[in-house]
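Heads up, the thing below is written out as structure tokens.
All protein chains but one are shown in place.
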Amino acid sequence: MEQYAQKKVDFMMLKAKLNFIKLSLIAAALLILISWLFIFIVEDASISALFSAKNALHTKQFFQGLVGIHEEQPAFFNIESWKDALSLTYDTLMISIIAIGFSAIGMLLTVIPAARNAAEGTLTLSRKWYNWLIFGFIRCIYVFSRSVPELVWAMVIVFVLKPGILPGALALALHNFGILGKLCAEVVEDLDMRPVRNLASSGASSGQLLFYGVLPAVMPKFITYMLYRWEVIIRTTIVVGFVGAGGLGQQFKLSMSWFHYTDVTLILICYLLLVGFVDLFSEGCRRLQK
Amino acid sequence: MTVNKMFVLKNISKTYGEMRALSSLSLIVEKGEMIALIGPSGAGKTTLLNILANTILPDSGEVIVDGITLHAYKSTKQFADKVGMIRQQFDLVGHLKVIHNVLAGRLKDWGFFKALLSLIIPQDSKIAESALEKVGLKDKLYERTSSLSGGEQQRVAMARLLVQNPQAVLADEPVASLDPVRAKDILYMLTKLASEEQQTLIASLHSVEYARKYFKRIIALQAGRVYFDLPVEKVTEELLSSLYSLEEEKQHE
Partner (left out) sequence: MNKRSYLSTILIIVFLFSLTSIQWNKELFHSGGGETLLQIIKSLFQPDLSISTLLLALKSAWITLAYAVTGISLALLIAFILGILASGVLFNSGFGRWLSFGVFRGTLSFMRAIHELVWAWLFVAAIGLSPFAAIFALAIAYGGALGRVFADILNDVPQEPLNALKSSGASKLHILLYAYLPMTASNMLSYTMYRFECAIRSSAIMSFVGLGGLGYQIQLSLSELRYHEVWTFMFFLIVLVSAVDLWSNMLRKRLIL
């Protein structure tokens, strides 16, 4: 009888699950429909204007500019331009490394109290009422920092700091701090607690538990997440450069506004090389870890 | 000469790296036979069935299916009309409704658009219904396949095979993951349906007891060779115990 009741409950839960999915799909479809209507009607997007003759000419000119058809010496055949671009590429790489470093430090300083099991006291085996307060506070900061895009952080930071490497790195770090924090707190929450309890029963203190029980177990995953975020950061570094945070992005902006399109091509080449390099490097690190 | 033969195997060999899965195996299966394939695990049962089903190729030897050598078959459809296979319930797509899993047996006769349409409005649903009725699952037509039990899923796989309607049915350990009651149920149904449809049936089995109860001819494999190939009445306890004890000796060495 009890088993039957259990089955019935399971079935109802499945039904509720499916209903939620169905409702969500309908809502999503409606949202898509309304959004497109909005774009076409209110925002006045017109596909025919997109394919007008004027536009075609414009597009053609732009692409010719990119490949440097009417230029005597396109930037990508010029050694001096390459030197400049490569030095900017190096700056960009540095920005990304500083950014991931800062966000990792911030994350490591906050991640333990931001884990639910630490707040409950099961992780460090010490239960204090204010743990929940700290937990909630840090989680709010995580949400806050990751909801604001890097570029917006950069726009705010350049009010305080002069343009250069640091503001870009800080903007990227602020955004990724929240993301890393959330990801890594989940790693701590999913930790296998048995080794920690063993240590505790052999008389280790809270600090010892942290350094000998928890950190070694979560570090590999942390590093994986850091490498993964680094790959994302390198793509975004160019964007924070748009607001004066240095590197390839700043140059991209300048070249675009002066219509130096072959410079743009050169910058894009360097950018792609950098992205490819970082992907390979981080893949290699992950291999090394296994 | 081979008119009435469903399968003719001549000197089939298959090796995986160093491992000899089948060595120079020959076999003749008449149409309409009911054969159980037994033997210790690793004897080559799965390999043999897969070769018959044309899902793996032998290293050497010839396979003739209904009078035509394997490589003379022009399309998967032509071959699917001759031979169908069921393994364990993993063969089904759990995310689909039961009816679509059953109708997948018709795909060989359908074009792309009919197949697509059928996912929205089931085509030829009468066929699926009658097949499911035969395996006793008529009321589950529109349920999600993954919500069915293991035994029920195995019956859905049989319904798919009924829809596909091949001349020969191969079954690789069809009841391996089922409890005894369900296992008997499935084997009973499998043999009954095969004889109703006048199909040839070859099933590999773990249990000698089931082989004796539901089949007419037993082929025992041992280290990639035929150890014995006899009508059920002639299979003795001594033969069986030596079949499985050889294996133990090998393991002790």
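We call the chains A and B, going by the order they appear; numbering starts again at 1 in every chain.
In the analysis below, contacts are C-beta pairs under 8 Å (C-beta built on N, C-alpha and C of every residue); 3 or more make two chains touch, one makes a residue touch a chain.
Predicted model only: the values in this text are computed from it and were never measured.
S.K.: Of A:85, A:209 or A:238, which one is in contact with the hidden chain?
M.R.: Per the contact definition at the top, the residue touching the missing chain is A:238.
S.K.: Which residue among B:26, B:60 or B:76 touches the omitted chain?
M.R.: That would be B:76, which touches the missing chain.
S.K.: Looking at B:58, B:105, B:174 or B:224, which residue reaches the missing chain?
M.R.: B:105
S.K.: Spell out the interface residues on subunit B facing the chain that's missing from view.
M.R.: Where subunit B meets the chain not shown: residues 53-55, 75-77, 79-81, 83-88, 90-96, 100, 104-105, 107-108, 110, 112, 115-116, 119, 146, 157, 160-161, 164.
S.K.: Across the whole complex, list the residues on subunit A that are touched by the chain not included here.
M.R.: The missing chain touches subunit A at positions 14, 17, 20-21, 24, 31-32, 34-36, 38-39, 43-45, 47, 49-50, 55, 58-59, 62-63, 91, 93-94, 97-98, 100-101, 143-144, 147-149, 151-152, 155-156, 159-162, 164-166, 219-220, 223, 226, 235-236, 238-239, 242, 252, 256, 268, 271-272, 275-276, 285, 288-289.
The criterion applied here is as follows: only the chains that are shown with their structure count from here on.
S.K.: Roughly how far is subunit A from subunit B, going centre to centre by Cα mean, in whole Å?
M.R.: Comparing mean C-alpha positions, subunit B is 51 Å from subunit A.
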